[in-house]
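For this view, one protein chain was removed and the others were kept in their places.
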Amino acid sequence: MAFDAQTATAWITASEAAVKADEARLTSLDAAIGDGDHGANMARGLAAASTNIAERAPSTPGDVLVAAGRGIVAKTGGASGPLYGSAFRRAGKALGDAASVEAPVLGAALEAALTAIKELGGANEGDKTMVDALTPAVAAFQAVAADGGPIAAAAAAAADAAEQGLSATVPLQARKGRASYLGPRSIGHEDPGAASTTLILRALAEVTA
Amino acid sequence: MAFDAQTATAWITASEAAVKADEARLTSLDAAIGDGDHGANMARGLAAASTNIAERAPSTPGDVLVAAGRGIVAKTGGASGPLYGSAFRRAGKALGDAASVEAPVLGAALEAALTAIKELGGANEGDKTMVDALTPAVAAFQAVAADGGPIAAAAAAAADAAEQGLSATVPLQARKGRASYLGPRSIGHEDPGAASTTLILRALAEVTA
Amino acid sequence: MTVGIVLVSHSPAVAGSVAELASELAGPSVAIRPAGGTDDGRFGTSIELIAGAVNAADSGDGVCVIMDMGSSVLTSKTLLEDLEDEDGGPVVRLADAPFTEGAVAAAVLASTGQGLDAVVDSAEQAWSMRKL
Partner (left out) sequence: MTVGIVLVSHSPAVAGSVAELASELAGPSVAIRPAGGTDDGRFGTSIELIAGAVNAADSGDGVCVIMDMGSSVLTSKTLLEDLEDEDGGPVVRLADAPFTEGAVAAAVLASTGQGLDAVVDSAEQAWSMRKL
């Protein structure tokens, strides 16, 4: 199955549903080491992504992701807004105007998303952010794609890797974002942004399965 | 004429009257290079000084000045409050519990006031503050006192020296207080605190004349 | 020449009150616009509120944006990238500055008629000020 505008739209819709279903969990993760708004922020941002896609009815997967990114930037309200927003926009631009892409190109777009997040937020792996989930996920996606695997398999591997990356944030001390103010008190909790990244990649695996 | 509780009280009363008479001028000096409240601040602070003296009815000049200082600190509201307040309190403490003092001791008390202002505010001569009026005034007072001159002559010399110090602030660029934010734009104006210091020293000359 | 200033805070009240404090010192010649909180008034950041404040603060001489932290910074950076892709919009620079001190320093310098680079510089110099 290739990744086209319809699949891209389904990805955003599924992400929105996943975030809404787990909104309370994201919020309580953020309450522990942040300000307790990550669930509401993500729900609001992804709802705006869907609305923006519906309004613009983009015909390529690249334009779908750019439209999603704009909605997320406009409405999220927290640090995750510009980060995910830039990520989706950069991924969309990486897809160019292709009507449909295969796994290697989608992998490159996910890598562009990761680069956008790292450039904007300045976080590296180990800083206890969404970067800790997305970095292994991109690597896993690209490894499957490089072996000629289909998008479904690559996305499933990415979601699994993100989940491991999320677990690996528990013992870390936050060095970026508001959790970093807590110093050692940030240890012992999952990072909320890494949790939402995992949901979004799981949604990709679902819609491409 | 020696400096006793009655003279000290008269000094504060005369200072209050002088500041009220020139409140608009102090305010407009502060409007040019500050926030335009120095007239109101000084009027309020010296009124509180008078009230505090009236309530406590101190019997030594030292206690009069301490009481004045406390009133000024409590009610002035601007940077001049803690500065003049500490100055009067330190001067009062320097007078000890003498019922009446002569010129050399009053000169030492004025020097203690100057030291208090410099310690608290960190300003030196040339920073375009009240220190630029008080420094030459203390030197002039002490010079007359050291020559055996009476308080009246010492205070008149101090007031004249303060006035010259005030004029000398015009070409200076402020390096302390809110006027310092203006950088070169603070040049070309008298410093409001140097102006109120001159009024207070002129009041001392008047009540001891 | 008067550079405009935009204050971006996570909190609507912080942005508004620091803008008022800076205005009190800088006087009425400087346009200082707060952009605090989300577009529905929660703690957070709104790129649309920032963009609106930037346009309102600009009188043709450029705008210095000062941010408090976290999403204020990331959202302002994102807006700047968007503006760079456009033509003819206001000239905007982000100042890396302590929020309150930078706002006051920038506002007062703008009131003296200095240009955008000097205003941004004065905000950034506020990191080296000391109080005690």
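Just so it is clear, A, B and C label the chains in written order, and each chain counts residues from 1 on its own.
Note that in this section contacts are C-beta pairs under 8 Å (C-beta built on N, C-alpha and C of every residue); 3 or more make two chains touch, one makes a residue touch a chain.
Remember, predicted model here, so these are calculated numbers, not experimental data.
Participant: As a test of the contact rule: which chains in view would the missing one touch?
Facilitator: Visible chains that the missing one touches: A, B, C.
Participant: Would you indicate which residue among B:G39, B:G85 or B:G165 is in contact with the undisplayed chain?
Facilitator: Checking each option in B:G39, B:G85 or B:G165, the one touching the absent chain turns out to be B:G85.
Participant: Even though one chain is hidden, which residues of chain B still touch it in the full complex?
Facilitator: Residues in contact with the chain left out: 35, 37, 41, 73-79, 81-83, 85-86, 120-121, 177-178.
Participant: Since one chain has been left out of the picture, which residues of chain C touch it in the full complex?
Facilitator: Against the left-out chain, chain C lists 9-11, 13-14, 16-18, 20-21, 24, 43, 67-69, 73, 77, 94, 96-101, 104, 126-127, 130-132.
Participant: For chain A, which residues reach the chain that was dropped from this view?
Facilitator: Contact residues on chain A toward the absent chain are 35, 178, 181-185.
Methods note: only the chains that are shown with their structure count from here on.
Participant: Quick check: how many Å separate the C-alpha centres of chain A and chain B?
Facilitator: Roughly 65 Å separates the two chain centres.
Participant: Calculate how many whole Å lie between the centre of chain B and the centre of chain C, each centre taken as the average of the chain's C-alpha atoms.
Facilitator: Averaging C-alpha atoms per chain gives centres 39 Å apart.
Participant: Specify, in ascending order, the residues of chain B that touch 2 or more different other chains.
Facilitator: Residues of chain B touching two or more partner chains: there are none.
Participant: Of all residues in chain C, which are in touch with two or more distinct other chains?
Facilitator: Within chain C, no residue contacts more than one other chain.
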